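Below: one structure, written as structure tokens.
The complex is shown incomplete by one protein chain, all other protein chains being positioned as in the whole.
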Amino acid sequence: MSDAGLTMEAHGHPPGMVVGLPPFTVPAKKMAMWLFIIADAATFAACLVVYGFLRNGSADWPRPFHSITNVALMTLILLTSSLTMLFGVRAAKAGDKALAFRWTMITALGGVLFALLHIREWLGLIGEGMTLFHNPWGNALFGSSFFAITGLHLTHVAGGVIALVVVGLRYKGGRFNASDLEITGLYWHFVDLVWMFVVPFVYLLNLGH
Amino acid sequence: MHDSTAHEVHHAPPSSFLRKHVFSLDHKVIGKQYYALALVAVLVGMVLSWLMRLHLGWTSLAIPGLHLLSKTGAPGDVMTPEYYLQLMTMHATIMVFFVLTTAPFAAFGNYFLPIQVGAEDMPFPRFNMMSFWVTCTAFVVLVASFFVGDGPTLGGWTQYAPLSAVGSVAGPGEGMGVVLWASSIAIFCIGQLLGSLNFITTTLDMRTKGMSLWRLPITTWGWFVTSLMGLTAFAVLMPACILLILDHVAGTSFFVPSNLVLNDQLQPHAGGSTLLWQHLFWFFGHPEVYIAIVPGMGIVSHVLITNMRRPMLSHRTLIYSFGALAVLSYMVYGHHMFVSGMNPVSSIVFSFPTLIITIPSTIVVLIWIGSLYGSKLRTNTACLFSLGFISMFITGGISGFFLAQPSIDIMLHATYFVVGHFHMVMGVAAMFGIFAGTYFWFPKMYGRMMNETLGKIHFWLTFVGAYCIFMPFHYLGLAGNVRRYQAFVADYMQPLIPVHKFITVAALATGAAQLIFLYNLFYSRYRGAVAPANPWQATSLEWSTPSSPPPFDNFGGKLPTVYHDPYQYGVEGSSGDYVMQDSPEQIQSVRDEA
Partner (left out) sequence: MAKFFAITIIVIAIASAIPIVRHTWWLAPDISTHGAPIDEQMSETMAEAGVSFLVSQILLAIFIWRFSQPRPGGKIKNFPGGAMGLVIGAFLLVGTEVLALGAFGAKAWASIYFTPPAPNALPVQVQAGQFAFYFRYPGPDGKFGPIHPNLISETNENFYGIDQTHDADSKDDIVTAEMAIPVNREIQLLMHSKDVGHSFFVPELRIQQDFVPGLDLSMHFTATKIGRYEIVCTQLCGLGHYNMKAYLSVLSPEDFDAWMKKEAALQ
């Protein structure tokens, strides 16, 4: 039996919080965010599988999109916001509070912009007669799955914006630290990543000729 | 529970009644709350099974007072066909979700995982509290469906679409009943996700000094592996339930194809897929059955080791097998759909991993049996239930081996053979895991011993009774007795009715035996002999706390340091044949781990 465990020292944690051996020295909060991301990824994956399953089994799946301008713009904004988030976290790690706060707010702004564009697009589609249970082009499930998937994503964006603002403010106020900002950033990158799956499946595949 | 106190990590014990007993942040209180919830749920589920059994044995029997439960479901106290199915659905849902996921996993896991890793609490006590109350809400929502409209759903716990998705035209309870069912399950998923999050972070981040991963007791590994499964399985069931709710309330047709005619009405739905629900449900459903059994396997190993006075032949092999079960459990779900009309090639594809998953199970069983060899077995009640678990798991597992072969499943699918299979593994084996844990840990949780004599009587009646109930189910299945029938009207099933009568009698007797357990539980809680600090001479950290039940911060302000592998039994220690994990004592003869 090896007594490797005894050679370990507490890594500056408060007494009673002795952390286990490497490689699992990820702080609990960050790990919780990773675990949430895993679970959430499974949820999104299930939704995309549903979508693929239905689309595959349908003879009259509509392809109502005619241009990718809007979705390209939305994607660009979301990608940029991931980048600004990165700047924010880097600034926070360097200890530049004001800069980090500014980048965080710019990120949140990107999220808002994305949401607005998305809602505008939704309204446009609704205007063309698409609802959860009906659309003028073909299989009604297109609308159902479109709204379900993008709606779920939009909820995540909205939640992300709120989180960014709250965490940003508290970070500025000193209640949260750089690693809290980093964890929020982790979430934001995940939301961005999910969008990278939504775009090809839900938009590009349904581009009309 | 008056003597348990709650706290946030690194905070003083709470003073208000609410924080102490209701919205407690203490993992121990939350564990007990989960246990209480499971106990309420198991009683409801068991009474439902009695009603079902009475009806199956004597179909036109009037059960006095049944009309009080439901006017439309039991006119003149005789159960209607639809009411039978509604009770069956609730029986299964309550048992699978609110008993088998809560008791071995959420209840014992909450109570003992932090103590076994040597922590004061979980890293997110608030999530933990929410996890319980969310689960509790889910239970209330489910039970509420008894009292709403035309009662709970009759669609079975698998809730196959389109029966479950087209609304009340499909039958009683298929409207509001399904919506409540799906809401309840979706809420339940959230609760379990929060719980899993805490379990994983506790295991990885909160271990005390010296507690390396390999030094974790096997129970902790069981809970840890289970929470990893729960993390993704529940995350898939939740959106599936939400889509099912949308089909009801928003007019979508995810699970309903075009051109269905119910009750002479052409349904307004179009374009959906019925197999889609089955894929989503079973992708969750199969991991779920291992979520139900793996904590039990952990508890049984833990209890057995203590009572065999020796470690298992290999701690690590058990852990690797748990891991293999978890990974494989995601690849086998199609074995529930062999004759469902999915591509027949998939049936063969799914049958191989299903057969292969019996290998890690076999390894676990063989390690248990092999470790018995050369041990110094003590047969107290907890140990008897663990040994009973092994016997039941062998029986139920082997019937799974039949079902795993698509060509045989043609004859056995949807018969009582399947019902026999899963009651053996989860209706009895997993239940025995709960019983073993209860008899073993009760002294720690309440500071008093349970009565051994009553415990043994309870064990004998339950063990023999369970075989009398669930073994004949297999015979019925071989003879072609179809499940989910409220009465047996086909000519070829007539000769089987006496068997059903026998089963009913056995079920009622076994059920009555559970009252002994309940009595023992409550009697010992207040009158039981005061427990010594380490009544089973066990080694893991839960027996190192300064008191039973442990103080609010578990170790009285001083976290233990771990010096040993978890199960140092059969050694030449100064205090007997065992050395506790936090004892700095050097060990003379240490077995090496294979």
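Think of it as A and B in the order they're written, each chain with its own count starting at 1.
The criterion applied here is as follows: contacts are C-beta pairs under 8 Å (C-beta built on N, C-alpha and C of every residue); 3 or more make two chains touch, one makes a residue touch a chain.
These numbers come from a predicted model, not from an experiment.
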item: Omitted chain - touching chains that are shown; value: B
item: Sole contact to the chain not displayed, among B:Leu243, B:Leu387 or B:Val579; value: B:Leu387
item: From B:Val166, B:Leu244 or B:Ala292, residue that would touch the chain that is not displayed; value: B:Val166
item: Absent-chain contact - pick from B:Leu43, B:Ile63 or B:Val365; value: B:Val365
item: Listed residues B:Thr137, B:Thr317 or B:Thr561, member touching the removed chain; value: B:Thr317
item: For chain B, the residues touching the chain missing from this view; value: 80-82, 85, 154-156, 160-163, 166, 170-172, 174, 256-264, 266, 272-275, 308-310, 312-314, 317, 339-341, 344, 347-348, 351-352, 355-356, 358-359, 362-363, 365-367, 369-379, 384, 387, 390-391, 394-395, 398, 401-402, 405-408, 410-411, 413-415, 456, 463-464, 467, 471, 475-476, 478-480, 482-492, 496, 499, 569-570, 591, 594
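Definition applied: only the chains that are shown with their structure count from here on.
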item: Euclidean distance of C-alpha centroids - chain A vs chain B, Å; value: 34
item: Contact set on chain A toward chain B in their complex; value: 1, 3-6, 8, 10, 14-21, 24, 26-29, 31-32, 35-36, 38-40, 42-43, 45-47, 49-50, 53-54, 57-58, 132-133, 139-141, 144-145, 148, 152
item: Sites on chain B touched by chain A in the complex; value: 9-10, 120, 123-124, 193, 196-197, 200-201, 204-213, 215, 231-232, 234-236, 238-240, 243, 246, 250-254, 270-273, 276, 279-280, 283, 553, 557, 559, 561-565, 587, 590, 592-593
